[in-house]
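I have placed the structure first, in the form of structure tokens, so that the comments after it can refer back to it.
Removed from the display is one protein chain of the complex; every other protein chain stays in position.
For chain A:
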Amino acid sequence: MSNKARSSPIRSSLVHLALIAYTLIALFPVFLTIINSFKDRNSIFRNPMQVPTPSSFSLIGYQTVLGQADFIGYFQNSMIVTVVSIALVLLFGAMAAFALSEYRFRGNTLLGLYMAIGIMIPIRLGTVAILQGMVASGLVNTLTALILVYTAQGIPLAIFILSEFMRSVSDDLKNAGRIDGLSEYAIFFRLVLPLVRPAMATVAVFTMIPIWNDLWFPLILAPSEATKTVTLGSQIFIGQFVTNWNAVLAALSLAILPILVLYVIFSRQLIRGITSGAVK
């Protein structure tokens, strides 16, 4: 790899400089959040940039978060909503993508475009109608409401990315399966899905992060104590006049962890997904 092309050292060091600068900028807020979550209230305001010292170190934020509110429950809610939504998005998105890329039928292109509209129009524009629908069907204050909305939100991008990848799966392979007597479902699950796994991981990561971080729909559709997600749960520490910064920062720091775990699970596949098109 490194011997492939001879580029000037100045050029490559400039590139690296730019990348390092970007990395620092991207990581800085996360870093700031985490160091300040371990400090007491006064040092947060006096020296926000300073790493915790023995005198300023304090776990008061974490104690508040874990003691005061039902944070384990919130985490559970976030986890359920995110994981189930990803699973549904991948399942239905992949199936629709397979149908669109594999079968010739009238209106195929039109249907594909219709599905892609969801990428261009933000789902939040439909919030009022969604809320009315959820009220009418009695789903307000349930996790099901959130899962349904997030699945709908994630499917267009999933179809868009996956159908491109599925077109690249060899027709001969699918036909060989048909001659060997595999059903269309078996061809989909056993031949095609394993081959587009990197693309699935890409879609999973792109889908997962907005869902985990979303405040809008939990606030509107499921604000009850039993269905609060982590993002919504941390809001109790933010008041109109007084904000418990220790608790907010601790809650946010904790919220990074599960998403980090999910990301690591998908990232091995993701890297292959990003490079597979380029290297071939």
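Heads up, the rule we're going with is that contacts are C-beta pairs under 8 Å (C-beta built on N, C-alpha and C of every residue); 3 or more make two chains touch, one makes a residue touch a chain; residues count from 1.
Everything that follows uses one rule, which is that contacts and distances are computed from a predicted model.
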Among "Electron transfer flavoprotein subunit beta", "Probable cytochrome C", "Multiple sugar transport system ATP-binding protein" or "Cellobiose ABC transporter membrane protein", UniProt-listed name of the chain not shown: "Multiple sugar transport system ATP-binding protein"
Absent-chain contact - pick from A:10, A:179 or A:242: A:179
Sole residue of A:95, A:191 or A:256 that reaches the chain not shown, by the stated touch rule: A:191
Footprint left on chain A by the chain that the document does not show: 170, 172-173, 175-182, 190-191, 194-195
